[in-house]
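A protein chain is absent from this complex, but the other protein chains hold their places.
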Amino acid sequence: MARYPGLSVPGLLRLSDYVGTASFAVTGSLLAAGVGADLLGCAVIGTTTAVGGGTVRDLLLGNGRRAFWMEEVEYLYISLAAAVAAFLLWPAAERGLGLGLNDAWLEATDALGVGAFCVIGAMNGLRAGVPPVAAVVCGVVTATFGGAIRDVLCERPVRILHSYASMYATAAAGGATIYVLVRLAGLPTPARILAGVFTGMALRAASEHWDLRLPVYDSDTARQTAAAKGDHRGFP
Amino acid sequence: MARYPGLSVPGLLRLSDYVGTASFAVTGSLLAAGVGADLLGCAVIGTTTAVGGGTVRDLLLGNGRRAFWMEEVEYLYISLAAAVAAFLLWPAAERGLGLGLNDAWLEATDALGVGAFCVIGAMNGLRAGVPPVAAVVCGVVTATFGGAIRDVLCERPVRILHSYASMYATAAAGGATIYVLVRLAGLPTPARILAGVFTGMALRAASEHWDLRLPVYDSDTARQTAAAKGDHRGFP
Partner (left out) sequence: MARYPGLSVPGLLRLSDYVGTASFAVTGSLLAAGVGADLLGCAVIGTTTAVGGGTVRDLLLGNGRRAFWMEEVEYLYISLAAAVAAFLLWPAAERGLGLGLNDAWLEATDALGVGAFCVIGAMNGLRAGVPPVAAVVCGVVTATFGGAIRDVLCERPVRILHSYASMYATAAAGGATIYVLVRLAGLPTPARILAGVFTGMALRAASEHWDLRLPVYDSDTARQTAAAKGDHRGFP
(Lines give C-alpha, C1' and ligand atoms only; values in the text may rest on other atoms or scores of the structure.)
Protein backbone atom coordinates (compact mmCIF):
# COMPACT_ATOMS: atom_id res chain seq x y z
CA MET A 1 0.00 0.00 0.00
CA ALA A 2 1.21 3.52 -0.77
CA ARG A 3 2.17 5.65 2.25
CA TYR A 4 -0.12 8.46 1.08
CA PRO A 5 -3.16 8.70 -1.23
CA GLY A 6 -2.46 8.95 -4.94
CA LEU A 7 -3.79 7.96 -8.34
CA SER A 8 -2.23 4.49 -8.51
CA VAL A 9 -4.28 1.54 -7.23
CA PRO A 10 -2.25 1.36 -3.98
CA GLY A 11 -2.68 5.13 -3.63
CA LEU A 12 -6.42 4.78 -4.10
CA LEU A 13 -6.46 2.02 -1.49
CA ARG A 14 -4.87 4.46 0.97
CA LEU A 15 -7.47 7.06 0.03
CA SER A 16 -10.26 4.53 0.57
CA ASP A 17 -8.73 3.75 3.93
CA TYR A 18 -8.89 7.45 4.90
CA VAL A 19 -12.47 7.75 3.66
CA GLY A 20 -13.55 4.58 5.45
CA THR A 21 -11.82 5.72 8.64
CA ALA A 22 -13.69 9.03 8.58
CA SER A 23 -16.98 7.30 7.78
CA PHE A 24 -16.61 4.80 10.65
CA ALA A 25 -15.73 7.67 13.01
CA VAL A 26 -18.83 9.64 11.98
CA THR A 27 -21.27 6.77 12.47
CA GLY A 28 -19.55 5.65 15.68
CA SER A 29 -19.74 9.14 17.13
CA LEU A 30 -23.41 9.56 16.22
CA LEU A 31 -24.29 6.17 17.62
CA ALA A 32 -22.56 7.07 20.90
CA ALA A 33 -24.39 10.40 20.96
CA GLY A 34 -27.58 8.42 20.54
CA VAL A 35 -26.99 6.51 23.77
CA GLY A 36 -26.16 9.63 25.74
CA ALA A 37 -22.36 9.92 25.47
CA ASP A 38 -20.92 13.40 25.85
CA LEU A 39 -18.58 15.17 23.40
CA LEU A 40 -15.43 13.43 24.60
CA GLY A 41 -17.22 10.10 24.87
CA CYS A 42 -18.30 10.45 21.24
CA ALA A 43 -14.73 11.30 20.23
CA VAL A 44 -13.49 8.18 22.05
CA ILE A 45 -16.15 5.89 20.55
CA GLY A 46 -15.81 7.36 17.05
CA THR A 47 -12.05 6.92 17.12
CA THR A 48 -12.33 3.40 18.55
CA THR A 49 -14.80 2.43 15.83
CA ALA A 50 -12.45 3.77 13.16
CA VAL A 51 -9.07 2.46 14.35
CA GLY A 52 -10.11 -0.32 16.75
CA GLY A 53 -10.14 -3.13 14.19
CA GLY A 54 -6.68 -2.35 12.89
CA THR A 55 -5.43 -1.98 16.44
CA VAL A 56 -6.63 -5.44 17.47
CA ARG A 57 -5.03 -6.84 14.29
CA ASP A 58 -1.71 -5.22 15.23
CA LEU A 59 -1.91 -6.63 18.78
CA LEU A 60 -2.68 -10.15 17.49
CA LEU A 61 0.16 -10.02 14.95
CA GLY A 62 2.45 -8.81 17.73
CA ASN A 63 6.13 -9.46 17.02
CA GLY A 64 7.18 -5.99 18.17
CA ARG A 65 4.33 -4.18 16.42
CA ARG A 66 2.72 -1.07 17.86
CA ALA A 67 -0.85 0.12 17.28
CA PHE A 68 -0.57 1.61 13.77
CA TRP A 69 -2.09 5.01 14.68
CA MET A 70 0.69 5.57 17.22
CA GLU A 71 3.02 6.07 14.28
CA GLU A 72 0.68 6.96 11.42
CA VAL A 73 -0.83 9.71 13.54
CA GLU A 74 -2.89 11.01 10.62
CA TYR A 75 -5.42 8.25 11.39
CA LEU A 76 -5.83 9.65 14.88
CA TYR A 77 -6.40 13.16 13.48
CA ILE A 78 -8.86 11.95 10.84
CA SER A 79 -10.83 9.93 13.40
CA LEU A 80 -10.94 12.61 16.08
CA ALA A 81 -11.83 15.35 13.60
CA ALA A 82 -14.59 13.31 11.97
CA ALA A 83 -16.04 12.20 15.31
CA VAL A 84 -16.04 15.69 16.83
CA ALA A 85 -17.37 17.32 13.66
CA ALA A 86 -20.18 14.75 13.51
CA PHE A 87 -21.14 15.40 17.11
CA LEU A 88 -21.15 19.18 16.69
CA LEU A 89 -22.56 19.56 13.18
CA TRP A 90 -24.94 16.65 12.66
CA PRO A 91 -28.08 18.16 14.25
CA ALA A 92 -27.71 21.27 12.08
CA ALA A 93 -26.90 19.17 9.00
CA GLU A 94 -29.98 17.03 9.59
CA ARG A 95 -32.20 20.10 9.74
CA GLY A 96 -30.45 22.35 7.24
CA LEU A 97 -29.18 19.93 4.62
CA GLY A 98 -31.62 17.09 5.14
CA LEU A 99 -28.82 14.60 5.86
CA GLY A 100 -29.77 11.30 7.46
CA LEU A 101 -28.03 8.21 8.80
CA ASN A 102 -29.45 6.10 5.98
CA ASP A 103 -28.16 8.36 3.20
CA ALA A 104 -26.53 6.66 0.25
CA TRP A 105 -23.23 8.56 0.67
CA LEU A 106 -22.87 7.24 4.21
CA GLU A 107 -23.72 3.67 3.16
CA ALA A 108 -21.25 3.99 0.27
CA THR A 109 -18.34 5.31 2.32
CA ASP A 110 -19.03 2.68 4.98
CA ALA A 111 -18.96 -0.06 2.32
CA LEU A 112 -15.74 1.42 0.90
CA GLY A 113 -14.31 1.23 4.41
CA VAL A 114 -15.24 -2.43 4.81
CA GLY A 115 -13.69 -3.24 1.42
CA ALA A 116 -10.48 -1.33 2.13
CA PHE A 117 -10.13 -2.53 5.73
CA CYS A 118 -10.51 -6.24 4.94
CA VAL A 119 -7.92 -6.03 2.14
CA ILE A 120 -5.45 -3.99 4.22
CA GLY A 121 -5.87 -6.36 7.15
CA ALA A 122 -5.21 -9.44 5.04
CA MET A 123 -2.24 -7.69 3.39
CA ASN A 124 -0.77 -6.93 6.82
CA GLY A 125 -1.20 -10.54 7.83
CA LEU A 126 0.51 -11.97 4.74
CA ARG A 127 3.38 -9.48 5.01
CA ALA A 128 3.82 -10.50 8.66
CA GLY A 129 4.27 -14.06 7.44
CA VAL A 130 1.19 -15.73 8.94
CA PRO A 131 -0.55 -18.59 7.07
CA PRO A 132 -3.27 -17.59 4.55
CA VAL A 133 -6.15 -18.59 6.83
CA ALA A 134 -4.77 -16.39 9.63
CA ALA A 135 -4.38 -13.55 7.11
CA VAL A 136 -8.07 -13.84 6.27
CA VAL A 137 -8.83 -13.61 10.00
CA CYS A 138 -6.67 -10.45 10.09
CA GLY A 139 -8.83 -8.97 7.35
CA VAL A 140 -12.08 -9.78 9.14
CA VAL A 141 -10.75 -8.45 12.44
CA THR A 142 -9.59 -5.19 10.83
CA ALA A 143 -12.97 -4.58 9.22
CA THR A 144 -15.24 -5.64 12.08
CA PHE A 145 -13.69 -5.39 15.55
CA GLY A 146 -13.83 -1.58 15.70
CA GLY A 147 -17.59 -1.84 15.36
CA ALA A 148 -17.71 -4.70 17.85
CA ILE A 149 -15.86 -2.67 20.50
CA ARG A 150 -18.18 0.28 19.78
CA ASP A 151 -21.25 -1.91 20.32
CA VAL A 152 -19.88 -3.33 23.57
CA LEU A 153 -19.01 0.14 24.92
CA CYS A 154 -22.45 1.44 23.90
CA GLU A 155 -24.23 -1.62 25.37
CA ARG A 156 -25.82 -2.59 22.07
CA PRO A 157 -26.19 -6.05 20.53
CA VAL A 158 -22.90 -6.65 18.68
CA ARG A 159 -23.75 -6.09 15.01
CA ILE A 160 -21.27 -8.45 13.42
CA LEU A 161 -22.85 -11.39 15.24
CA HIS A 162 -26.32 -10.79 13.95
CA SER A 163 -27.84 -10.93 10.53
CA TYR A 164 -30.59 -8.39 11.15
CA ALA A 165 -28.36 -5.50 10.15
CA SER A 166 -26.91 -6.93 6.91
CA MET A 167 -24.10 -9.43 6.35
CA TYR A 168 -21.29 -7.29 7.61
CA ALA A 169 -18.68 -9.80 8.75
CA THR A 170 -19.51 -12.08 5.84
CA ALA A 171 -18.66 -9.30 3.38
CA ALA A 172 -15.33 -8.74 5.12
CA ALA A 173 -14.55 -12.46 5.13
CA GLY A 174 -15.36 -12.67 1.41
CA GLY A 175 -13.22 -9.68 0.50
CA ALA A 176 -10.25 -10.87 2.54
CA THR A 177 -10.50 -14.41 1.13
CA ILE A 178 -10.59 -13.22 -2.48
CA TYR A 179 -7.62 -10.91 -1.86
CA VAL A 180 -5.58 -13.76 -0.39
CA LEU A 181 -6.56 -16.19 -3.16
CA VAL A 182 -5.76 -13.73 -5.95
CA ARG A 183 -2.43 -12.98 -4.32
CA LEU A 184 -1.62 -16.69 -3.97
CA ALA A 185 -2.54 -17.06 -7.66
CA GLY A 186 0.30 -14.65 -8.39
CA LEU A 187 -1.66 -11.77 -9.90
CA PRO A 188 -0.12 -8.29 -9.66
CA THR A 189 -0.81 -5.91 -6.76
CA PRO A 190 -3.47 -3.74 -8.43
CA ALA A 191 -5.52 -6.80 -9.43
CA ARG A 192 -5.40 -8.24 -5.91
CA ILE A 193 -6.47 -5.01 -4.33
CA LEU A 194 -9.29 -4.34 -6.75
CA ALA A 195 -10.61 -7.90 -6.51
CA GLY A 196 -10.65 -7.86 -2.70
CA VAL A 197 -12.14 -4.40 -2.26
CA PHE A 198 -14.75 -5.01 -4.94
CA THR A 199 -15.78 -8.35 -3.43
CA GLY A 200 -16.17 -6.87 0.05
CA MET A 201 -18.22 -3.93 -1.22
CA ALA A 202 -20.32 -6.07 -3.55
CA LEU A 203 -21.20 -8.61 -0.86
CA ARG A 204 -22.23 -5.83 1.47
CA ALA A 205 -24.33 -4.08 -1.18
CA ALA A 206 -25.88 -7.36 -2.33
CA SER A 207 -26.90 -8.36 1.16
CA GLU A 208 -28.52 -4.95 1.67
CA HIS A 209 -30.29 -5.04 -1.67
CA TRP A 210 -31.66 -8.58 -1.62
CA ASP A 211 -31.92 -8.71 2.15
CA LEU A 212 -29.67 -11.78 2.32
CA ARG A 213 -29.21 -13.28 5.77
CA LEU A 214 -27.21 -16.13 7.21
CA PRO A 215 -29.24 -18.77 9.08
CA VAL A 216 -30.13 -18.26 12.77
CA TYR A 217 -31.74 -20.50 15.38
CA ASP A 218 -35.39 -20.44 16.22
CA SER A 219 -35.25 -18.11 19.16
CA ASP A 220 -37.68 -19.83 21.54
CA THR A 221 -35.70 -23.05 21.65
CA ALA A 222 -32.58 -20.94 21.81
CA ARG A 223 -33.70 -19.10 24.92
CA GLN A 224 -34.49 -22.29 26.74
CA THR A 225 -31.16 -23.77 25.73
CA ALA A 226 -29.33 -20.74 27.05
CA ALA A 227 -31.34 -20.66 30.27
CA ALA A 228 -30.60 -24.34 30.83
CA LYS A 229 -26.88 -23.57 30.59
CA GLY A 230 -26.94 -21.29 33.60
CA ASP A 231 -28.13 -17.88 32.43
CA HIS A 232 -30.70 -17.07 35.07
CA ARG A 233 -31.50 -13.70 33.60
CA GLY A 234 -33.42 -14.69 30.49
CA PHE A 235 -32.88 -12.90 27.22
CA PRO A 236 -34.41 -9.73 25.89
CA MET B 1 4.36 -29.56 26.18
CA ALA B 2 4.61 -31.80 23.12
CA ARG B 3 4.00 -30.16 19.74
CA TYR B 4 1.39 -32.79 18.86
CA PRO B 5 -0.78 -35.22 20.85
CA GLY B 6 0.85 -38.49 21.93
CA LEU B 7 0.92 -41.08 24.68
CA SER B 8 3.43 -39.32 26.96
CA VAL B 9 2.09 -37.00 29.66
CA PRO B 10 3.06 -33.88 27.64
CA GLY B 11 1.43 -35.49 24.59
CA LEU B 12 -1.75 -36.12 26.57
CA LEU B 13 -1.68 -32.51 27.73
CA ARG B 14 -1.67 -31.42 24.10
CA LEU B 15 -4.54 -33.80 23.39
CA SER B 16 -6.49 -32.40 26.36
CA ASP B 17 -5.82 -28.93 24.97
CA TYR B 18 -7.36 -29.94 21.62
CA VAL B 19 -10.35 -31.56 23.33
CA GLY B 20 -10.89 -28.56 25.61
CA THR B 21 -10.59 -26.18 22.65
CA ALA B 22 -13.26 -28.08 20.72
CA SER B 23 -15.50 -28.27 23.79
CA PHE B 24 -15.24 -24.53 24.47
CA ALA B 25 -15.98 -23.81 20.80
CA VAL B 26 -19.10 -26.01 20.86
CA THR B 27 -20.58 -24.44 23.99
CA GLY B 28 -19.61 -20.92 22.86
CA SER B 29 -21.25 -21.42 19.49
CA LEU B 30 -24.46 -22.82 20.99
CA LEU B 31 -24.63 -20.02 23.54
CA ALA B 32 -24.29 -17.46 20.74
CA ALA B 33 -26.96 -19.25 18.74
CA GLY B 34 -29.15 -18.97 21.82
CA VAL B 35 -28.95 -15.17 21.78
CA GLY B 36 -29.71 -14.95 18.08
CA ALA B 37 -26.27 -14.90 16.42
CA ASP B 38 -26.13 -16.14 12.85
CA LEU B 39 -23.83 -18.88 11.48
CA LEU B 40 -20.77 -16.63 11.13
CA GLY B 41 -21.48 -14.95 14.47
CA CYS B 42 -21.50 -18.37 16.12
CA ALA B 43 -18.24 -19.28 14.42
CA VAL B 44 -16.69 -16.03 15.71
CA ILE B 45 -18.00 -16.49 19.27
CA GLY B 46 -17.12 -20.19 19.40
CA THR B 47 -13.58 -19.50 18.22
CA THR B 48 -13.20 -16.56 20.61
CA THR B 49 -14.37 -18.70 23.53
CA ALA B 50 -11.86 -21.40 22.61
CA VAL B 51 -8.74 -19.36 21.82
CA GLY B 52 -9.53 -16.03 23.52
CA GLY B 53 -7.98 -16.85 26.88
CA GLY B 54 -4.69 -18.00 25.39
CA THR B 55 -4.69 -14.96 23.12
CA VAL B 56 -5.03 -12.50 26.00
CA ARG B 57 -2.25 -14.37 27.82
CA ASP B 58 0.02 -14.00 24.77
CA LEU B 59 -0.76 -10.27 24.54
CA LEU B 60 -0.03 -9.73 28.25
CA LEU B 61 3.25 -11.68 28.06
CA GLY B 62 4.19 -9.61 25.00
CA ASN B 63 7.92 -9.52 24.34
CA GLY B 64 7.49 -10.10 20.62
CA ARG B 65 4.85 -12.82 21.01
CA ARG B 66 2.04 -13.29 18.52
CA ALA B 67 -1.41 -14.78 19.23
CA PHE B 68 -0.60 -18.51 19.35
CA TRP B 69 -3.26 -19.56 16.81
CA MET B 70 -1.64 -17.34 14.18
CA GLU B 71 1.17 -19.86 14.05
CA GLU B 72 -0.39 -23.03 15.45
CA VAL B 73 -3.21 -22.73 12.92
CA GLU B 74 -4.63 -26.11 13.92
CA TYR B 75 -6.32 -24.37 16.86
CA LEU B 76 -8.11 -22.10 14.42
CA TYR B 77 -9.28 -25.10 12.38
CA ILE B 78 -10.40 -27.06 15.46
CA SER B 79 -12.33 -24.06 16.82
CA LEU B 80 -14.00 -23.08 13.56
CA ALA B 81 -14.91 -26.68 12.71
CA ALA B 82 -16.34 -27.38 16.17
CA ALA B 83 -18.29 -24.11 16.27
CA VAL B 84 -19.76 -24.50 12.78
CA ALA B 85 -20.56 -28.19 13.31
CA ALA B 86 -22.29 -27.38 16.60
CA PHE B 87 -24.41 -24.68 14.95
CA LEU B 88 -25.43 -26.90 12.05
CA LEU B 89 -25.81 -30.28 13.74
CA TRP B 90 -26.96 -29.55 17.30
CA PRO B 91 -30.71 -29.27 16.67
CA ALA B 92 -30.69 -32.63 14.88
CA ALA B 93 -28.44 -34.18 17.54
CA GLU B 94 -30.78 -32.97 20.27
CA ARG B 95 -33.76 -34.58 18.59
CA GLY B 96 -32.11 -37.66 17.08
CA LEU B 97 -29.48 -38.60 19.63
CA GLY B 98 -30.99 -37.02 22.73
CA LEU B 99 -27.90 -34.86 23.34
CA GLY B 100 -28.23 -31.96 25.77
CA LEU B 101 -26.12 -29.07 27.03
CA ASN B 102 -25.95 -30.61 30.49
CA ASP B 103 -24.64 -33.98 29.27
CA ALA B 104 -21.82 -35.52 31.25
CA TRP B 105 -19.50 -35.73 28.19
CA LEU B 106 -19.80 -31.97 27.67
CA GLU B 107 -19.19 -31.22 31.35
CA ALA B 108 -16.22 -33.59 31.33
CA THR B 109 -14.56 -32.14 28.22
CA ASP B 110 -15.15 -28.63 29.55
CA ALA B 111 -13.51 -29.57 32.86
CA LEU B 112 -10.62 -31.18 30.96
CA GLY B 113 -10.27 -27.90 29.06
CA VAL B 114 -10.13 -25.85 32.27
CA GLY B 115 -7.51 -28.20 33.72
CA ALA B 116 -5.36 -28.18 30.58
CA PHE B 117 -5.71 -24.44 29.92
CA CYS B 118 -4.73 -23.33 33.43
CA VAL B 119 -1.63 -25.56 33.38
CA ILE B 120 -0.60 -24.52 29.86
CA GLY B 121 -1.11 -20.86 30.74
CA ALA B 122 1.03 -21.09 33.88
CA MET B 123 3.66 -23.05 31.94
CA ASN B 124 3.80 -20.30 29.30
CA GLY B 125 4.21 -17.70 32.02
CA LEU B 126 7.07 -19.47 33.78
CA ARG B 127 8.85 -20.15 30.48
CA ALA B 128 8.52 -16.46 29.62
CA GLY B 129 10.34 -15.71 32.87
CA VAL B 130 7.62 -13.92 34.82
CA PRO B 131 7.43 -14.31 38.62
CA PRO B 132 5.38 -17.26 39.97
CA VAL B 133 2.40 -15.11 40.98
CA ALA B 134 2.20 -13.64 37.47
CA ALA B 135 2.43 -17.17 36.04
CA VAL B 136 -0.62 -18.16 38.10
CA VAL B 137 -2.44 -15.14 36.66
CA CYS B 138 -1.45 -16.39 33.17
CA GLY B 139 -3.07 -19.72 33.98
CA VAL B 140 -6.30 -18.12 35.20
CA VAL B 141 -6.44 -15.78 32.20
CA THR B 142 -5.89 -18.66 29.75
CA ALA B 143 -8.70 -20.72 31.28
CA THR B 144 -11.25 -17.98 31.86
CA PHE B 145 -10.92 -14.94 29.58
CA GLY B 146 -12.24 -16.70 26.47
CA GLY B 147 -15.48 -17.28 28.32
CA ALA B 148 -15.45 -13.73 29.67
CA ILE B 149 -15.14 -12.25 26.16
CA ARG B 150 -17.92 -14.60 24.98
CA ASP B 151 -20.21 -13.37 27.77
CA VAL B 152 -19.47 -9.71 27.02
CA LEU B 153 -20.11 -10.17 23.28
CA CYS B 154 -23.35 -12.06 24.03
CA GLU B 155 -24.46 -9.47 26.62
CA ARG B 156 -24.67 -12.02 29.43
CA PRO B 157 -23.51 -11.68 33.04
CA VAL B 158 -19.81 -12.61 32.98
CA ARG B 159 -19.71 -16.16 34.37
CA ILE B 160 -16.27 -16.09 35.98
CA LEU B 161 -17.37 -13.24 38.25
CA HIS B 162 -20.33 -15.04 39.69
CA SER B 163 -20.71 -18.10 41.83
CA TYR B 164 -24.15 -19.09 40.61
CA ALA B 165 -22.69 -21.13 37.76
CA SER B 166 -20.01 -23.06 39.70
CA MET B 167 -16.54 -22.01 40.86
CA TYR B 168 -14.99 -21.66 37.46
CA ALA B 169 -12.19 -19.17 38.00
CA THR B 170 -11.42 -20.63 41.41
CA ALA B 171 -10.79 -24.04 39.85
CA ALA B 172 -8.41 -22.46 37.31
CA ALA B 173 -6.59 -20.53 40.04
CA GLY B 174 -6.21 -23.70 42.10
CA GLY B 175 -4.88 -25.75 39.19
CA ALA B 176 -2.41 -23.07 38.11
CA THR B 177 -1.18 -22.56 41.68
CA ILE B 178 -0.59 -26.28 42.26
CA TYR B 179 1.25 -26.56 38.92
CA VAL B 180 3.54 -23.64 39.82
CA LEU B 181 4.18 -24.95 43.36
CA VAL B 182 4.97 -28.48 42.19
CA ARG B 183 7.30 -27.08 39.57
CA LEU B 184 9.05 -24.85 42.12
CA ALA B 185 9.38 -27.94 44.33
CA GLY B 186 11.46 -29.45 41.53
CA LEU B 187 9.25 -32.41 40.61
CA PRO B 188 9.53 -33.75 37.05
CA THR B 189 7.35 -32.50 34.17
CA PRO B 190 4.75 -35.32 34.17
CA ALA B 191 4.11 -34.89 37.91
CA ARG B 192 3.63 -31.12 37.56
CA ILE B 193 1.23 -31.46 34.68
CA LEU B 194 -0.84 -34.21 36.27
CA ALA B 195 -1.03 -32.39 39.61
CA GLY B 196 -2.16 -29.14 38.00
CA VAL B 197 -4.68 -30.61 35.59
CA PHE B 198 -6.11 -32.92 38.24
CA THR B 199 -6.49 -30.07 40.75
CA GLY B 200 -8.27 -27.85 38.26
CA MET B 201 -10.66 -30.61 37.20
CA ALA B 202 -11.25 -31.81 40.76
CA LEU B 203 -12.07 -28.31 42.05
CA ARG B 204 -14.50 -27.80 39.22
CA ALA B 205 -16.16 -31.16 39.74
CA ALA B 206 -16.29 -30.72 43.52
CA SER B 207 -17.92 -27.31 43.26
CA GLU B 208 -20.56 -28.75 40.90
CA HIS B 209 -21.19 -31.77 43.08
CA TRP B 210 -21.41 -30.12 46.49
CA ASP B 211 -22.69 -26.84 45.11
CA LEU B 212 -19.78 -24.92 46.65
CA ARG B 213 -19.89 -21.15 46.26
CA LEU B 214 -17.61 -18.28 47.19
CA PRO B 215 -19.21 -15.60 49.38
CA VAL B 216 -21.22 -12.77 47.78
CA TYR B 217 -22.78 -9.60 49.16
CA ASP B 218 -26.39 -9.32 50.14
CA SER B 219 -27.81 -7.94 46.94
CA ASP B 220 -30.20 -5.31 48.30
CA THR B 221 -27.50 -3.39 50.12
CA ALA B 222 -25.32 -3.99 47.10
CA ARG B 223 -27.76 -2.35 44.73
CA GLN B 224 -28.04 0.73 46.88
CA THR B 225 -24.28 0.95 47.17
CA ALA B 226 -23.92 0.76 43.42
CA ALA B 227 -26.69 3.29 42.83
CA ALA B 228 -25.07 5.68 45.31
CA LYS B 229 -21.82 5.49 43.32
CA GLY B 230 -23.41 6.94 40.22
CA ASP B 231 -25.21 4.15 38.41
CA HIS B 232 -28.53 5.78 37.64
CA ARG B 233 -29.84 2.79 35.78
CA GLY B 234 -30.41 0.35 38.61
CA PHE B 235 -29.51 -3.29 38.28
CA PRO B 236 -31.49 -6.13 36.82
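We call the chains A and B, going by the order they appear; numbering starts again at 1 in every chain.
Heads up, the rule we're going with is that a residue touches a chain if its C-beta (ideal position, glycine included) is under 8 Å from a C-beta of that chain, and two chains touch if they have at least 3 such contacts.
Values in this document were obtained by computation on a predicted structure and should not be read as measured data.
Although one chain is not drawn, the whole complex shows that of B:2, B:108 or B:160 it is B:160 that touches it. Which of A:39, A:93 or A:108 touches the hidden chain is settled by the complete complex: it is A:39.
Of the listed residues B:100, B:131 or B:190, the one in contact with the hidden chain in the full complex is B:131. For chain A, the residues in touch with the chain missing from this view are 27, 30-42, 44-45, 55, 58-59, 62, 64-67, 69-71, 73, 76-77, 91, 100-102, 152-157, 159, 164-165, 236.
Mapped onto chain B, the footprint of the missing chain covers residues 59-64, 128, 130-131, 133-134, 137, 148, 152, 155, 157-158, 160-163, 167, 169-170, 173, 213-217, 219, 221-223, 225-226, 228-233, 235.
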